[in-house]
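As you look at this complex, bear in mind that one protein chain is not there, while each of the others sits in place.
And now, chain A:
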Amino acid sequence: MTTTSPPTDPVALRAAYLERLAASDEPGAVAVALGALDAGVDAETVLLDVVAGAQREVGDLWAAGEWTVVQEHVATHISERVVAAVAQRAPAPASSALGKVAVACLDGEWHGLPARLLAEVLARHGWAVEFLGASVPAAQLATHLHRAGPDVVAISSSLPSRLPAARRMVEACHATGTPVLAGGAAFGEDGRWARAVGADGWAPDGRAAAAMLAADPDGPWFADEAATATGTPGDVPAREEQAVLHARRAELVRHVAAALRPETAGGPVGTVPDELADDLGHLVDFLAAAVFVDDPGLFDGFVRWVGTVTIPDGLRTGEVAAALDALAAALADSPRTVRLLRSAPGAHGGQPATVG
């Protein structure tokens, strides 16, 4: 492989690929990927450095409010097609006797592409891979575990708000003695929350996952075994407060919406704009996840991010403090939750917000 001519340089390829995604040009995107393969770039590089890399940028564009959810969906759809096309043009070799891996996205995690890419990469490293798809309910995973008996389950999620679901999945796996390797941004930049939900290891990306599984197919992969062995994910108060937040989610969204925009109070559900309801729902979800893993950093990160993105009708920067207050008032019975709310950036009595 050479990096002198543009078509084989991963960075240039990624830029060209992202351009096709931005134009919603599926044939063009496929052509970029297959062209790279034909020029001698290996499939793993195309999948991880070009496709996954470009998708990360798409995610950033969405997070920055520059792309809509629908645009992001279209880009992801195109990338799914590209992965299929790459798999067809450069098929993975027949699996060796390494073992079976089940790759699944957390329940409620709709970004199936990173998991799909992981499945492709692991297949290329000799594993027999079963890809269970996006948003896999824990019960479905359990059924699969009993039927297929994989050696390892790799779970993927990009949203930390799905962490409570991760615990259910990890428990389902551990009940059958199957180790769990977690991956994706949901588990924190250093995978710290993977430990908190009881996973046996965390990989930052597909390459790392393949290397970790090659070095030790059984796990646990966390260096200090004791911490994972004894760590019951989410102690009892954490679980209880998280459960309260989950059960009261819809009520809390309405309550906070009414506090922020009194004109929506008392009306039917539909009077709260979808965008505001979505933002507040995410706020509650992230709060629940932060309570669950007992890490204020998780919630703070989300609160900062909410402050940077302006979606019409969504939660406005100036409303964040009031929203946190309204939540704290409604959740006075949950001391941990209230502590998180009070210490969040921008909260009254908390750290100053980093974004105006």
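Everything below uses one rule, namely that contacts are C-beta pairs under 8 Å (C-beta built on N, C-alpha and C of every residue); 3 or more make two chains touch, one makes a residue touch a chain; residues count from 1.
To be clear about the criterion, contacts and distances are computed from a predicted model.
*Asks:* Can you tell which of "Amidase", "Acyl-CoA dehydrogenase family protein", "Transport permease protein" or "PP2C family protein-serine/threonine phosphatase" UniProt lists for the chain that's not drawn?
*Replies:* In UniProt, the chain excluded from the picture bears the name "PP2C family protein-serine/threonine phosphatase".
*Asks:* In the complete assembly, which of A:Val82, A:Leu106, A:Leu145 or A:Ala166 touches the absent chain?
*Replies:* Within the whole complex, the residue contacting the unshown chain is A:Leu145.
*Asks:* Could you tell which one of A:Ala64, A:Ala250 or A:Ala329 touches the chain left off the display?
*Replies:* With A:Ala64, A:Ala250 or A:Ala329 as choices, the missing chain is touched by A:Ala250.
*Asks:* Can you say which of A:His77, A:Arg192 or A:Arg304 touches the chain missing from this structure?
*Replies:* A:His77
*Asks:* In the full complex, which bits of chain A touch the chain not displayed? Write them out.
*Replies:* 22-28, 67-71, 73-74, 77, 108, 110, 135, 137, 139-140, 142-143, 145-149, 175-178, 217-218, 246, 249-251, 268-270, 281, 312
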